[in-house]
Structure formats: C-alpha cells, structure tokens
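A single protein chain has been removed from this complex, and every other one stays in its place.
Going by the order they are written in, the chains are A and B; count residues from 1 in each one.
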Amino acid sequence: MKTQNSPSKRAIAAALSLLALLPLTRGSARPATAGAEGSPISTIVRFENFGEKDGLPSHKVHSVLRAKDGRLWLGTNNGLCLREADGRFRTYGTKDGLSHPTVLGIAEDTRTGDLWLATMQGLTRMSGGKLTAFTQTNSGLPNNVVYGVSVIGDTVWAATAAGTGALDLKNNSWKIYDQSNSAMNEPWCYSVAQGDGVVYLGVWAGGVVEFDPRTGLFKAYRDPDGDFQIQLTPDSGPVVDVTSGVAYDAGILWQSTYFGLSRYDTSRATWRTWVQDKSPLLSNFINTVFAHGKVAWLATDRGASVTDGTNWVNYSVDENGRGIVRTYRPGEETQVRTMTTALADGFVTAIWADDHEAWIATSNGLSHGIFAGPSGSPAVASNP
Amino acid sequence: MKIINLCLMALTAATPIGAVSAAAAGEAPGSTPTSSETQSLPLSAAESSRFIYGTPGEEYPTNGGIPKEFWPFSSIKPYEKFFVTRTPFRGPGRDYPPPPNLKSLRIGLIDSPKYGANWDRSERTRAGIVQAIEEANRQRLPGELPFELVEHEGVAQWGGAANLAALLADENVLGYLGMIDGTDAHVALRVTLKTEIVMVNTSDPDPSLTETRIPWLLRVLPDQRQEEAKLVDSIVNRCGCRRIAILRAGDRFARVGSHMFGDFVRRLGCPAVQELLFSPGATDISYQLAAIKEAQPDAIFFLGEPADIGLFVRKFRDAGVKARFFGTDLLLEDEFLKNAGAASEGMMFTCLFDPATKDPLWVDFVSRFKTRWGHEPDVYAAYAYDGAQIMLSAIRRAGPNRWRIRDLVCNLDYYRGVTGWMRFDGTGSNIAPVRMVRYEQGRPVFEAEPEFAPPVARHL
Partner (left out) sequence: MKLKRVLLPASLLALVGTGATFGGFTGLRAHERLRSGLPKLALVSCTHCHQRSLKTLPWAKPRRHHDAPDGMAVSPDGKTLFIALNDRDEVVEADVASLSVKRRAKVPGGPFGLALDTAGKRLFVACRNQDTVSVIDTAGLKVVASISVGIRPTDIAYCQTPSGERLVVPNSGSNDISVLSVLPLLELTRSAAGREPYAVSVSTDGRRAHIANRMAVHDQVLSQPASEVTVLDPSTGHIVNRVELPSAHMAEGVTEVPARGWVLSSMIRVRNLVPITQVKDGWVMSTGIAITREDGEATQIPLDEANAYFSDPSGIVASPDGKRAYVASGGADVVTVLDLDRLGAWLARSGEPERSDAIENMALSYRYVSARIPTGRNPQHLALSPDGSRLFVSERLDDRVLVVDTSSLKPVGRIVLGNGGLDDPVRLGERVFTNSRYTFQGQFSCRSCHPDGHVDGLSYDFDGAGVGDNLLANRSLCGVAGTEPFKWNGKNPTLQYQDGPRFARVLMRTDQIPEPQLDQLATFITHLPPTRTLPWSRVGQPLTPSEERGRKLFFATQRTDGTPIPVGRQCQTCHRPPLFTDRLLTSVGTRGAQDTTDVFDTPHLIGVGAMAPYLHDGRAKTLEEIWTTYQRDDLHGVSSYWSKQQLNDLVEYLKTI
C-alpha cells in the first residue's frame, strides 16, 4: 500500500539506511531519538508515504485531520478522502454533495462528530456520511472561497476571501466579520483558531485579529513596522501582516506567514519571531502552522519544521530524494542526519500531529511520520 | 461564461515547443530544479532581445526601486530585508504531463463589472489582450494549439473575483490576466497560490499586491511607488512646494495611494497639511474646498476618477485657489479635460510611458491596434497587450504546463514591450521609471526623460 519511491531513490535510501542512525556532520553523536530527550518535540524516525497509486484521489493534499474517533481525513485537490480502517482510501466528491473538489481545510465538531470542510466553492458539512453545501448564495457565508474552517463551541468559523463568516449552529444564523465591523483592515481571511475564550483570525494583510465573543471586542496584532519590505526589529510583534495561518494551544499563539514565523505567549504577552536566514526556520514560506501543546508544526515549502520556540527539528528532502533531519538545540551544534525514508515531497501544505504520530500533507502525496518510541524504537503505526 | 475562441486554424495535437532553462527559472539558492528545467531551448531571435531572465540568487532593488529618501525607516538598518531575492516556487509540477484531450490553450480574463469607469478601462484592457491573442493565433506554427480566451465579467460584491479565479481553475486555464480593481486582484491572487495558476496583472499598480510573496504573479503596470515618488519629487524637490494638501476618493485605490503619498511627503519633511475625502460622483465639495483653502496649500494632490478630479479642479480654480495641482496618470483620460476645461492648465501628473514615442515597436502596435479596433490604444490596452505577450510567449515555450509557464513568467527580470522596457523587482512588480506630464492649452506635454533600458552588459 505504501508509495514506492523511484528505483534510484529506493536504492539510495536503502544504502543509506545503515547510516541512518549515525550523525553525518557536526556535533556529538546522539541516539536517533535524541530529539525527544530534553525537549517536548517528538522525533519522526520514519515516514510512510501515500500517493495516487495508493488510492489518493490527487497528488496534492491541502489539509489533514485525524478525528476524535481516530479516522483520518484528507482534503485534496480532487475531493475529500477518508482513510478506512483497512488502510484503503475512500473519496467523496462533488457527486456526493461536496461543494467543490478542492478541500482546503477540515475541522471537526467534536461534540456532534460532524466535519466541516473549507472548499474552493463553499463550506460543506459532512454529517452521518451526508454532505451538505453552504455557499454564499444559499446561506450567509461571506464568500465561496473558504481557506480555513474551525468549530468553536456552537459556532463554525469560516475564513473566506471576503471576511470571516460565523455560523451559530444553535440559531442557524450567520455573522460576517470584515473590515467594516472588526479590527481587520482588509477582509481577506485565511484561518481561524480557538484560543482560551477568544477566537484568532488570521487575516491576509491584517495580521492576527483576536475576537472575544463574550464582549464582542476585537484586538488586532499587527506588524509593528507596518511595512512588507522589512522586519525592522525582531520579537516585537507579528513578523508581517500577511498571515497564512494561525494556531493556538497551551497559551501559545502561532502565526505563520510567507515571511517567517511569529509566536505570541499569551500569558506573558511577549512575541518572538523567526526568519529563515537568522534562525533554524527551514523556510520563510510557511503554508500553515499546526499547534500541539507548546509545539508548532510548520508546513513550509522546504519541508516540515517542528519547534517549541527553543528547540527545532526540521525534515526536508535533499536533491537526491533522501530525507534529511536537522536538529537544533540551544548551545549545541546542529545535528544533521539522513533518514531511511523521506517526506513525500518537500512542499508541505498542512500537518496534523499529536504525541504519537504526525500526518503531513504535501503537494505530492501524504506522509505518515512515525515517532520514536520511548525506548528509541519506532512507534507502531496505529491508523485504524 | 463567455468563451471567445480565437482559433483561426484547424485544431491539431499539442506540441510544446520547449521547457524553460534552469537559469531562466531563476530559482533562488536552495531550490531544486527538476530535470525538465534543465532542458533548454533557445528563444526565437525576435524574442531573445526582449526577454531577460533572472539568475539564481540574484539580488533585486527593494522598495519599488524608488530613491532611498522615500523608504520607510531609511536611516535604520532593519533586522531583515525581504524581497532582496525572488521567492521561488518549490512545489512539484514541472514534470507533470499535459492535460489530456487538450484542444486549445486557455487563458483566463476577469473583466471589471459592467458599470463605472473601470468597465471602460476593462474594455480597453480586453482589446489589448484580444489583439495579442489574435496575432499569436495568426502566427501559429503547424501543430500548435490555438489560444483561447476564457472571459468572465467581474462581480464587484462579496469577493466575487475569488470565485471567478476558482472558476477559471475549474475551466483549466493555463494562466490568467487582469484585473483593474485592487481588491479583486488581491482576492484572485490568493486563489492562485492554491490553484497554482499564474496571473499577469496588467492594471493594478498597488505595491502590496506583489508584496505578498505569492510566487504566481507578475505585474506589468508600473509600480505605484514609482508614480508617487516621481510626483512627490516633482512637487517638493522640483517645484519647491511645502504645504501639500490631498483630496481623494474613498475607495481602496485612493486610500492606498494617498497613504503612500502622505508617507513620501512626510519623509521629505513636508507632511500633508490637509487630507480630505470625497464620494465618487460628488458634485458638492464646498466643505472640502473651504477646508483646503483654509490650510493654504501651495500644492494639491488629487486622487480619484478623472471626471471627478476635472470637476474639482475647475471648482478650486473658480474659487481662487492658486496652488499647483497634481494628479496621477488617469488624468490622461478624456473625462478629466472635459470637466476641467481651462482649469487643467499647468496640471501636472504622471504618465507610465510616453505614447508620443517614435519607438517602432510602439508605432507599429498603434497602427495594428487602430486597424483592429478603430482607435488608438491607451495605457490599459498597451500594458494588457504587453502582459498578454508575456503570457503567450511563456505558454508557447513551456507548453501546457502551469508550473513551467509560471517559471517563465515569474522569473523575468526585464521585458521589452510596446510600452518600453519593464524592470521586474524581487516581488515581480514592474519598477520601470515613469515620467511627468503637464497640460498646456488643453494638451498633454510629456517631459523628456532618458529612455529606460537594462544594463548593457545584461542586454544580451
């Protein structure tokens, strides 16, 4: 069922597999699982890759979510895809009621088990296996191009090209937040994240907007220098206002951009920023960010990057198709190792991860990142 | 949907002419060109002198190529400078096979909504694009597929351009052209990142459009910073004006423009003494007139639709305002003179290129355009023609592969079009210099400027 790399890539990977546990360059030798030691970052030791040959409806995967019931859902360029218990992929398309084949985002209403899908032509609800489309013509959705979706309490938040729409599921009523009634200076929204009692909106050219549903008040976090051409000073606010994604967990707000990464510690009200040439950040071009605990998983155009803001583990693919992992710890030299397997593609579009595994969506297939077990052995993949 | 099939010859199977070279792809260090990118076919002789591509790791001018005195925080070394190099597209696709059963090479166009001044400009834009496609189809070689324009009327409300951009992707266009409205261009651009279809914008000068680092955009219309820097330089440095007022429309274009203008005059030590808004189509501006008179400006910058500006200029002169008047390139449109009348005398504004040039490329284009459409091309038609030429050339050379087309479009450094040489910066914006114009006795007088051209060493 696994996607096979090209023969040459396979041969190289096999040849290098014996060396996989050896550090290639710089720094003292550490066990392969050392990334897990002393930092909250789990380390991937192996990737299982899946592509069109395995049943994915498209090489391009835009979004990934593992639901509370353990089922894995993928938003692809050609439909919504479910990984069945037997590992096979089942696709739902427009003929099944999906509003558009391109599924850019997936959110779960953990209370009802419904999935909400952000597509290129509206929002789709999957409930009990049935797909129902909400568009800007048949509902209060602001615009049909929905980049991100999140379910927070009784509200479905849809980040669209013309504002963020909030569907109150109990009252079946919509509100739209844009530049006319919120702290946004432009209506173009990209993502929504749940904070502690607040909602964060990732706004294209508008930084991050915080909305408190209890008070109805907005607060904008904006690039302090207000200029796209430069970052005047580090760690003083969002790296730039062009937000590609927001994620929140454990009191930490992360903002991904195409210019770098920003982190806001809500308890201390402090910012940190990273740009690629001045930090371990793999690439400034971050498609989106996923937060788990205090760790952020970054989907960049050069691979996947994981950080808690201090330690970094970067997974990339070299020119020969080999998987490279770079580990950074403060005060230590960078470890660079090859892996026996590599990400399906270096252009990473979305990530879902927990303490046990990571699912990494790329522009050329899906990767299952298998973590090191407690004893240093690879954890057993357990996708039902 | 209106599909304009401009096929002039029988349809035959596609034969892509070639793929872009790695150098042409202009990948920054760290990107990994695919094997297809390493194949190279020479440009045709006619084209080779007009396309100059970037080289990997090449550094580009920042801040729209304007003088440093206009830059933000120009006296401070920033922690990080963006756009020094160009953002590559590192995703896959360049080796993907062509779409099956291709019968034409589709290019999308999003027009403006059918009302307002932008509709007329959109029509002129469309004329330039249609002209380019018709000519390309006439010049097709045997075996080449025809180009086909897939056109949609814009929907101004509710982010409609995003929906249209998504629709064009469903219609399998290889790239698309447009748009005039800044909001439309922005929302459509965001879609390109997901659909991976390159956009050549021919009509929106907003700097922030290309400052998004989405590597699927090239803008051929000169960057608004060039215009406004030129204006402010003329107002402050050349004319010696110090008390500058701004009267602008309330739309996004004017908001962005006046914000930039305000920054520029402030950085030259002359913060605007007054900034007032008007509603498009307003006839009563007595409040704005009184307030601006009160501020005693020696220069007034007008930003809005030419018809409105023409009316206001006349009212201001009639009210005895002696300040110098300035505006943008839109004032070349007839509506301004029609309303301004004699009050246009001495009005200074920018012009993106010199339509009075004797450049054979331009002269020949004007002649062909007049034959086809019965009138001369304006700035929108001219840049649309140039933008379409870049797109058509890229499709011809890359074949029906959106990623290789993107490489050819987005890695251009210089392009020689009917409007002259263009210079693309690290954001993909044309930062070629503009020039000043003034009305004298109801006629535009273009100020002489040295012709812009790429450095000789790079000019092949």
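Rule of thumb we're sticking to: a contact is a pair of C-beta atoms (placed from the backbone, for glycine too) under 8 Å apart; a residue touches a chain by one contact, two chains touch by 3 or more.
Just so it is clear, the model here is predicted, and its values are computed rather than measured.
Asks: Out of A:Gly128, A:Gly197 or A:Gly331, which is the one that touches the chain we can't see?
Replies: The single option touching the absent chain is A:Gly128.
Asks: Decide which residue listed in A:Arg90, A:Arg111, A:Lys219 or A:Lys278 touches the omitted chain of the complex.
Replies: In the complete complex, the chain left out is touched by residue A:Arg111.
Asks: Of the listed residues A:Ile176, A:Val192 or A:Leu261, which contacts the missing chain in the full complex?
Replies: Residue touching the absent chain, from the options given: A:Ile176.
Asks: Out of A:Asn77, A:Thr119 or A:Gln136, which is the one that touches the chain we can't see?
Replies: Spelled out, the listed residue whose C-beta touches the missing chain is A:Gln136.
Asks: Given the full complex, what residues of subunit A touch the hidden partner chain?
Replies: 69, 111-114, 125, 127-130, 132, 136-140, 142-143, 154, 162-163, 169-176, 178, 180-181
Asks: If you put the missing chain back, which residues of subunit B would it touch?
Replies: Against the missing chain, subunit B presents residues 157-158, 279.
In this text, only the chains that are shown with their structure count from here on.
Asks: Let me have the rounded angstrom distance from the C-alpha centre of subunit A over to the C-alpha centre of subunit B, please.
Replies: 34
Asks: What residues of subunit B sit close enough to touch subunit A in their complex?
Replies: Subunit B reaches subunit A through residues 30, 32, 62-63, 71-73, 76, 78-83, 87, 89-93, 158-159, 161-163, 165-166, 169, 186-187, 190-191, 194-195, 207-208, 211-214.
Asks: List the residues on subunit A that touch subunit B in their complex, please.
Replies: Residues 59, 62, 100, 102, 104, 120-121, 136, 142-145, 147, 160-163, 186-188, 190, 204-205, 225-234, 240, 242, 258-260, 275, 277-278, 283-285, 301-302, 319, 345-347, 363-364 of subunit A touch subunit B in their complex.
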